[in-house]
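Note that this complex is displayed minus one protein chain, with the remaining chains in position.
Letters A and B name the chains as they come in the text, with residue numbers starting at 1 for each one.
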Amino acid sequence: MFALKRVLLLAVGLASLVSATSSTGNSVLVVVEPKRQDDFSMFFEGLKDQGYELTFRQPKDEKPLIAEYDVAAFAHVVLLASETKNFAKDITPQSLVDLLRLKTNLIIALSTKQTPLSLLAPEFSLILPPPGTPLISYFPKRDEPASLVPITPTKRDATQIISDTSKPIWFSGVPQALGSNPQLVPILHAPAESFASEIDGGSADALVDSAEKGGEGLWAGSQLSVVTGFQTLDGARVTWVGGVDLFSDELAQKVGPDGLKSGNAAFARDIVAWTFQESLVLRIDKVEHHRVNETGPSELYTTNDELVFNAYISKFNPKQGSWEPYSGINDMQLEFTMLDPHIRTALPPVRSVPGKYSVTFRAPDRHGVFKFVVDYKRKGWSHLHSSVTVPIVPPRHDGYPRFLSAAWPYYAGAISTSIAFFLFSALWLAGEVRESAKRPGKAGKAE
Amino acid sequence: MSTAYPIPSDISPATVKNTASLLRIVALSLISGAAIASRLFAVINFESIIHEFDPWFNYRATRVLAAKGFYEFWNWFDPTAWYPLGRVVGGTVYPGLMVTSGVIYNILHFLNLPVDIRNVCVLLAPGFSALTAWATYMFTKEMKDESAGLLAAAFIGIVPGYISRSVAGSYDNEAIAIFLLMFTFYCWIKALKQGSALFGTIAAVFYFYMVAAWGGYVFITNMIPLHALVLVLMGRFSDRLYVAYSSWYAIGTLASMQVPFVGFQPVSTSEHMGALGVFGLLQIVAFAQLVRTHVSSQQFQKLLFGSVVAIGVLGFFSFIFLTYKGKIAPWTGRFYSLWDTGYAKKYIPIIASVSEHQPTAWPSFFMDLQFLIFLFPAGVVLCFRELRDEHLFVIIYAVMASYFAGVMVRLMLTLTPVVCVASAVALSTLLDTYIDPTEPVADDDTRSEADSTVTSNGSSAPSKKAKKAAAAAVSAPSKGPLSDLVAAATGSAHAGTGNITTGIFGLDSRGVVVLNVVFMLMFFVFHCTWVTSNAYSSPSVVLASTNPDGSQHIIDDFREAYYWLRQNTPQDAVVMSWWDYGYQIAGMADRPTLVDNNTWNNTHIATVGKAMSSSEEVAYPILRKHDVDYVLVIFGGLIGYSGDDINKFLWMVRIAQGVWPEEIQEPNYFTSQGEYRIDDRASQTMKDSLMYKMSYYRFNELFGGNPGTDRVRQQQVPKEGPTLDYLDEAFTSENWIVSLFPSLSYLAPHHFFRSTSDASNCICSRNSDSDFVSMSLLVLPRW
Partner (left out) sequence: MAPKSTPASSETAFNAFNTLWKAYRDGTSDRLKFIDSFLFFLMLSGIVQFAYCILVSNFPYNAFLAGFSSTVGQFVLAASLRSQVNPDNKDEFKDVSPERAFADFALGSIVLHFFVYNFLG
């Protein structure tokens, strides 16, 4: 409902009063060539209306720096200067990777030209076709050039990110073949009948050559992705967009051959929402562990204790700009690990308490330093990881049963020996006294 | 009866006796003082610090004991050791040492003497060395007499073979164990002599203390039964032996099982079966003896003898059968390595890798025992002369301990007491003979001549000696003549010997021998002092070298690095290093370690060895799996410290190979010529190994980009140094001995801590080549 309204508002170009905020900050640096800045005015306005503070910078400007003294200057960076070959000193593939380490989110637009950014793409397991080979599709038949492709999202695309799958998204740019990196989040795939080729239909030799070299086959079909997300292990997000025109005013207002309005504006909004950590953002608020029937955590547990583990998970609500308890995860697991998981069990949500997940299990009969590990990684969602170390110790010396019924014959033996000893000693001493009394002479001799 | 020098005759026997015992007490206290004082070199030269490796664990455990009490200590599970396995400390430790310190600490605090637990620990070993001297005195007294006892006490007080394990700060089990060893033996001898169950019980109680204090208690467990067995075989069985052995074994064995670490071993492992067997044998023999007193039938005795033999054979076979069935644990690997010196190297590299377990080098016998090593056989021979039951004990002890000391360096320690005892017996016999004033009967004229010429000189000889005896240790021999005086006065030994035919004529021959002995004793004192101060007083945590101008230069890299860890890393940052440094990291840096000197889990150690000896790509998953945050490397190539990790590297490879023979192969680490090199010609596997890379990472930068020279290996490192992809350098100590490498997953800001002042230090240390050679020499005996 809300999404529909927002799309409408954007589509008619009205200033929206509704704002959605990111969970990591509102400052955005936009690196864009000055001559093209106006082409994306609707996109920028939309960002501003949501409450983002945009800072524009030309690719060759020295200032403002993207990071200074190992501190990122902006929460998000949008690199729309896809054609630029020479950036200022501080924008290099390496510095962008560093930015990701500082948890800055990136939107990076690619083009058919070879630029520093396209050289960076392979580091993210994106395999680009050789320069000058955009995505081409002759279907559906239309007036537009073959390199401007309408793509209607299908089920294979990231439906949890794309809010409106009914409208075509007009795309012009390079497709990406995807490597096997599990951190990739393909957002929008190319249509099945599309392929990468030179526009004028000239010789395809170069393409075939590089395809053979790459070993990935031709860049063709729905395996290709045109917009691809990537989430680092630290949780920073980067989205690779095959062509910068996706964000342009022209394509946002375009009406398709069958009369459908363009979905570009909404799609751009979705990309921003995901990349800037508005949607699909989870976090573990806290974890607890304690023995059954106790409330506070213990510094250490004994083998075979019954343990309770609780995790509290929140989801970011961009509308309110706040974190809300989230009980929607049904496939989370808890591992109890020492070198290898000794116990792996489901960590189901507790229905009565929103956001709480709880499990009770018995500690293994093995002492050592164990970890409660929650490791929840799903494509598109922020990764949940928590590891709490706790020692499991053997029972204390008085923790074992001391007197066993099985041992009573031995107890009897030991006690009878002691009693016999006392009796013997008493009799012996008595005998000595008697003897010395009776026969003083003999006792005297014994002395 | 004639004398070589005049003896005052107007002193009453009681006075002589009292004076002699007073002098004995004074001498013993002086010996104790000397024993303690000579062990304080380490404190004076360096500081009051715990030494070496194992003592750091003992110290840490003692602190837990002192802070939390005995029961907490007993239940102490240490989650920071052997991460992530953890270590059940209470059940895997000989608690005697810690409990002793804890008791002393509590007593002192009860007396309102607020002594730091560290000082108790540092000074425990010297304190117990004084007790050892006393126990040795008592023991030797049983062998010969008080004068021999005093000599033995003086020897054991300062002999380097014992000092090496008991300097101040060497807070190890051996510190108290030697005292317990000697005292248990003393009680045993006493029990045997008197046939007293009381001394047998005392021996058992001290045996229990010994079991709680040191794994070497097995030595007692086998020595005493061996002695008893030999006595029985020699036909010297007596009821005294039965009483002494039975009371000791019955109580001692039960008591030893109270120690959690020992548990049921006394009834289930082969090492303890000898004692049990002798116990059974003694019961049978005693019963047979009893029967014999009642019956004299020839036939019956034959029958009895046959049945005794049959039972013995039966017991032996049942022992073998039980071992075969697994009811009795067979000998442990450590035990086998005592018989076959090549065994450990082949099957248990982890034991062989410890320098203490190497066979003893011949020079070290002389270094540790000096002239006692010559006197030792003489003393043993003298024991044969009388061959009472207790002499037999010394002989057996001497034979066994000599063998073991030859096999393993660390067992030199058990040899030392018997060497002292035997040498004291020999030396005191010699002195007795030569100071004895009685002249043998000979031609009258010769005797009177000798008498008239030297009488005036005569009295000055002992007084000169007495002056020289200022050093406490040498004061012992001066008691020789006094005890003779006692003997002469009380008339027990020499009173009736007016007409003996063998002996020494004149004072000159006496003087030559006695002065010679005095000279040897003095030289012994010098030697002991020199060895102690130079070789055995280095804490090995702090190294010392000499600057060109003769002043001492302290190399404190270990503590520098450990304190860096302590101050700059989170409390739970796991540090991986070779096991040698585990206890020190735990003690000084207070950080979890993967492996430490308690080498109970060979696989875990091999895992670390594998990580160190494989390439970064292979090592990284291992590091991740074990949550390693930092890797600690010891590198001596810059200053010539020979005990570094590159020199130990082959052991890591061997131990890793024992577990992963497919992945790690020792030959790959040698050049094609079979050399162990670190320069250009080093094999590729060697160059790729994590240890090599970490050791020589950025080494060339110190030399301005030129290939640097490794001063331990005396080789040039390759021109382009190794690069690290997964690890990073966090900290390198001043002299480059210790380096720390965080694994990259660790997200703390990167620390690059090679302070610039190092360069100047390095240069200055490079100028003083010879100093470091001498330093590494001094360090050698400890490694």
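In this section, a residue touches a chain if its C-beta (ideal position, glycine included) is under 8 Å from a C-beta of that chain, and two chains touch if they have at least 3 such contacts.
As the structure is a computational prediction, the values presented were derived from the model and not from experiment.
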| item | value |
| --- | --- |
| Neighbouring displayed chains - absent chain, whole complex | A, B |
| Residue among B:A37, B:V267 or B:L724 that touches the chain left out of view | B:V267 |
| Omitted-chain contact residue, chosen from B:E72, B:D239, B:D680 or B:D725 | B:D239 |
| Residue in contact with the excluded chain [from A:L119, A:L233, A:A346 or A:L427] | A:L427 |
| Contacting the left-out chain in the complete assembly, out of B:L23, B:M257 or B:L724 | B:M257 |
| Positions on chain A contacted by the hidden chain, ascending | 402-404, 406-407, 409-414, 416-418, 420-421, 424-425, 427-429, 431-432, 435, 446-447 |
| Residue ranges of chain B at the interface with the undisplayed chain | 193-198, 200-201, 204-205, 238-240, 242-243, 246-247, 249-251, 253-255, 257-258, 264, 267, 283-284, 286-288, 291, 293-295, 297, 299-300, 303-304, 306-307, 310-311 |
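In this section, only the chains that are shown with their structure count from here on.
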| item | value |
| --- | --- |
| Rounded Å distance between chain A and chain B, as computed from the means of their C-alpha atoms | 57 |
| Touching residues (chain side chain A, partner chain B) in the complex | 70, 234, 300, 338-339, 367-371, 389, 391, 393-394, 396-397 |
| List of chain B residues in touch with chain A within their complex | 71, 74-75, 77, 79, 83-86, 88, 90, 572, 592, 625-626, 747, 749 |
